[in-house]
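The complex is shown incomplete by one protein chain, all other protein chains being positioned as in the whole.
Chain naming follows the written order as A, B and C, and within any one chain the residues start at number 1.
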Amino acid sequence: MKISSHFDGGRIAVVKADDVSDIQVNIDHDSNSEFRQWFHFRIQGIKNQDCVLTFLNASETSYVEGWKDYDVCASTDRQEWFRLPTEFDGKKLTVEFNTDTDDIYLAYFAPYSFERHLNLLAFAQQSDLCELHSLGETVDGRDFDMLIIEDQEVDLAEKLNVWMIARQHPGETMAEWFVEGFLESLLDQDNPSSRSLLQHCRFHVVPNMNPDGSYRGNLRTNAAGANLNREWQEPNMDRSPEVYLVREQMHARGVDLFLDIHGDEAIPYNFVAGCEGNPNYNERLKHLEDTFKAAWAAASPDFQDVYKYDDDEPGKGDLRIGTNYVGQTFNCLAYTVEMPFKDNHDLPDEHYGWSPERCKKFGEDVIIAINNTVPVIKNA
Amino acid sequence: MKISSHFDGGRIAVVKADDVSDIQVNIDHDSNSEFRQWFHFRIQGIKNQDCVLTFLNASETSYVEGWKDYDVCASTDRQEWFRLPTEFDGKKLTVEFNTDTDDIYLAYFAPYSFERHLNLLAFAQQSDLCELHSLGETVDGRDFDMLIIEDQEVDLAEKLNVWMIARQHPGETMAEWFVEGFLESLLDQDNPSSRSLLQHCRFHVVPNMNPDGSYRGNLRTNAAGANLNREWQEPNMDRSPEVYLVREQMHARGVDLFLDIHGDEAIPYNFVAGCEGNPNYNERLKHLEDTFKAAWAAASPDFQDVYKYDDDEPGKGDLRIGTNYVGQTFNCLAYTVEMPFKDNHDLPDEHYGWSPERCKKFGEDVIIAINNTVPVIKNA
Amino acid sequence: MKISSHFDGGRIAVVKADDVSDIQVNIDHDSNSEFRQWFHFRIQGIKNQDCVLTFLNASETSYVEGWKDYDVCASTDRQEWFRLPTEFDGKKLTVEFNTDTDDIYLAYFAPYSFERHLNLLAFAQQSDLCELHSLGETVDGRDFDMLIIEDQEVDLAEKLNVWMIARQHPGETMAEWFVEGFLESLLDQDNPSSRSLLQHCRFHVVPNMNPDGSYRGNLRTNAAGANLNREWQEPNMDRSPEVYLVREQMHARGVDLFLDIHGDEAIPYNFVAGCEGNPNYNERLKHLEDTFKAAWAAASPDFQDVYKYDDDEPGKGDLRIGTNYVGQTFNCLAYTVEMPFKDNHDLPDEHYGWSPERCKKFGEDVIIAINNTVPVIKNA
Partner (left out) sequence: MKISSHFDGGRIAVVKADDVSDIQVNIDHDSNSEFRQWFHFRIQGIKNQDCVLTFLNASETSYVEGWKDYDVCASTDRQEWFRLPTEFDGKKLTVEFNTDTDDIYLAYFAPYSFERHLNLLAFAQQSDLCELHSLGETVDGRDFDMLIIEDQEVDLAEKLNVWMIARQHPGETMAEWFVEGFLESLLDQDNPSSRSLLQHCRFHVVPNMNPDGSYRGNLRTNAAGANLNREWQEPNMDRSPEVYLVREQMHARGVDLFLDIHGDEAIPYNFVAGCEGNPNYNERLKHLEDTFKAAWAAASPDFQDVYKYDDDEPGKGDLRIGTNYVGQTFNCLAYTVEMPFKDNHDLPDEHYGWSPERCKKFGEDVIIAINNTVPVIKNA
């Protein structure tokens, strides 16, 4: 048997890989950073063998509560990602499996590669509705792109500027699956909510804020070791060009609605985190937040507003965070969207848990929510 | 050149077919009935020729207002149905076209064959959630089927019984396209609204109430010449077994929500027609109707409640009609769903008009509306 | 439980259908004819039950030897057709099965509907290489079509005229599956043998010689009760218009190579039957036959020349048969292609037997054989 991770998004620290019944690994830290939670690796030569794999240092990772009720993601064909029954004893995470294939891939969540990312951009630009716009380059020198989606035939003095960004934290791959579903539906001319929205809005979508961290197999940081979602107040071109470049575009183009797509390690539900702690928070913004949350809950039972982060205290919001920064700066509705690494416990799926397919559907259904929020934004 | 219609759902009366620049046809009446509106035929041998085709008797059909702003549906590959620019001068309907293929099919709306119908049933029965149930036979002796969709693992004393039927009027093919979209989504385990609904409901779906009329190329009647949607009060096994058999099942199984899927010839919008004229109509039912309409409008901009039929006067509802009969008998929410033959003028699509793809999406989105109505039904 | 056959190609005579453990049927005769062998029916309401079905009159059908080593074809999704273990005791044919679906379809061979036939024509006409040509009408008034496939940019004084016809015997559905594979590959611009052939040949393809018999669920005859493959010497527009119309085109256009695609009930191999009994048979024709057979055997191990019909005695060929008539009349290479209802015993597949997929591949590989025969025809 053999374990490898030298591929897009791969990362693990192998301790012992000579006995299928006692495979030992450590979860590795991000490049240039102490965060550690993401893993993605391939195990070879284990056909029809009872395997026991232990993540030795699970209790020393960044989000230990993430392992409670968590099941490891796995695939043998690299298309379908299912869950393996997994145990966390408070210290180690252990997964047992037996596959009738020679190899299996394990990951913290279904990976989303840079190749797939480039395919998504290339797919989107086929649409007359879509403009593919280069924002510049990442720390490692990768292309950094934004899609602008707009119906050019709609002549409107003032279109609302809607922004969606994803994968500030690169290991939160569910975020780009979400964007894939969102884009496929937004560009689908048979989708009435999309067609309705394009009568009023211009969309700016950054499907991957952190291509370097994604390729490197990081959970939270870019190539320079920066947690991008703490860089919004003072980004710079050395340490956080990805935030710098997007912020620059926002200031040039304006923002009326902002969604920043994430994954949460601990909470087994989908939820949003807003701007209640911002200095400028007020009744208008609260009304917009409530409208959007109600609209999304109506559109998708995968959304809820019960299990979520504690509210920030008034005025104590951390403005280094993208959502807070944008909400404050543009005085607009701004939300961090959080999806689970685990499952949605309201509608659990034992076999797949929270999955790429469900992320995509969730990203499709948010279009309905936005469409029902836009009239309120216009009047608010 | 040549015109033919000897195939599933084919129907036209050829007057003159020897000159592509002056093709003349009459719209034929239903078998054993005077209704006339449906057409579906194949024109052969017209490659790269400027064709002019006239429906001579358009002003003598059942729904003359149906031709205003109507564009003929066409296909050369029998998969993609697009619209041909069409003129109605108050008397004749004229369509001009030039195709780079030898043949073209024209139809009142994209056809839905009995083969596709059987494929839909066969697809559905692959799901663990679905039971395929024979209701009996049609007048012509065709299989007449119902799908029962239920999560057997949900143990609930009293599940709500939701019913959906389609194509009482067989030429309203959009109804079965709608059901196809509905079924594919309801059986999709990644659709949260479907999963949520199956926690509370048992679905009974009759995808085609009128397989004989469908095959024969009728607009409104079955093989015996009956307009099934006027047979609900006194159906019988000779003239309207299709209604008789479904009604029987309803009485045995109960009804909490009923949707009867139709197409409307004249109105270029999607809408519903309810039970306001029923003797038992009351505040509870009105509340359910309003809830459902609001929920659907929220889920889909293709639904609206402005352009629609005039309300029945109180107590004057025609109880021979399925929706009225079921609403009255089971004291439940019951709606006729109407889709356009033309287009949805709120979100017009010049190239496709109202199309199979949009029907399917509309049938998918109604799941959200039902899911948001069910709690109100339970509490009402 | 219930048995039905009122659909395209359906046919069975039900004797007893009230007990899954003792279902009894008779194989029905063709319309207006005594041939009896084809069956295609749907059994409903048998989920998870041990079914035993007996064809009572198997020993009284047209090809009793067809039941030896034969396994019934079945499908629950109408897409994938597999085999059910079947016993023939010399008198009755018995099949046992248990399916986890409510319904199952059984057939003598995987059906090929008129809808699929029309789809195939519509698919083919999308290609610039293909002209869709109406031949006229069948006895029942159905469209009767020919595809002419030619590279119009190849300017050649004298292209070879290759003809392929299929389903003279409508229950030999493998013939149209074969043609589907043939057409998809012939129109595939990435297939070098197809591109090479179109430098030299013009193809005339009649995918279904007998649409009426196909729809009616006949094994061998058309709507008038004629065995078309005995009508080639004196066809007439009343009894055998299908042969009359094709023969007419052949005389107008010429024939250099003729393939008539069939299925054989008894022999579990693929083989051809040629013109050795024709008055004009000679060394040139024998050389062409040998060339073609060797080329096909080289291209496909599914072809062989060991198990086949006995040769006709010299001069004793029945010229009422299409292959003999065409070979004699046009002094050309002409073959009847026979595929098994059972399996190819050289490469047996227990689960699928001879299948639509294998028919299609066989029809694809014949293109290689034709391509390697054409130079010899040109020089012979």
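Going forward, a contact is a pair of C-beta atoms (placed from the backbone, for glycine too) under 8 Å apart; a residue touches a chain by one contact, two chains touch by 3 or more.
Model, not experiment: these values are computed from the prediction.
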| item | value |
| --- | --- |
| Where the missing chain makes contact, among the chains that are shown | A, C |
| Contact residue for the chain not shown (choose from A:T101, A:N236 or A:N282) | A:T101 |
| Touching residue (missing chain; options A:R11, A:H29 or A:R42) | A:R42 |
| Omitted-chain contact residue, chosen from A:R142, A:R167, A:R247 or A:K360 | A:R142 |
| For chain C, residues in touch with the removed chain | 189-193, 195-196, 295, 298-302, 344, 347, 349, 355, 357-358, 361-362, 365, 368, 371-372 |
| Positions on chain A where the hidden chain makes contact | 2, 4, 6-8, 42, 44-45, 47, 75-79, 101-103, 105, 113-116, 118-119, 121-123, 125-126, 131-134, 137, 140-143 |
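Criterion: only the chains that are shown with their structure count from here on.
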| item | value |
| --- | --- |
| Touch-based graph of the chains, sorted into line, ring, star, complete or other | line |
| Chains linked by the largest number of contacting C-beta pairs | B-C |
| Chain B against chain A, contact positions shared by both copies (same if over half, else different) | same |
| Intercentroid distance (Cα basis), chain C paired with chain A, Å | 54 |
| Approximate Å spacing (C-alpha centroids) for the pair chain B, chain C | 37 |
| Chain A and chain B: spacing of chain centres that average the CA atoms, whole Å | 40 |
| Per-residue multi-chain contacts in chain A, two or more chains | none |
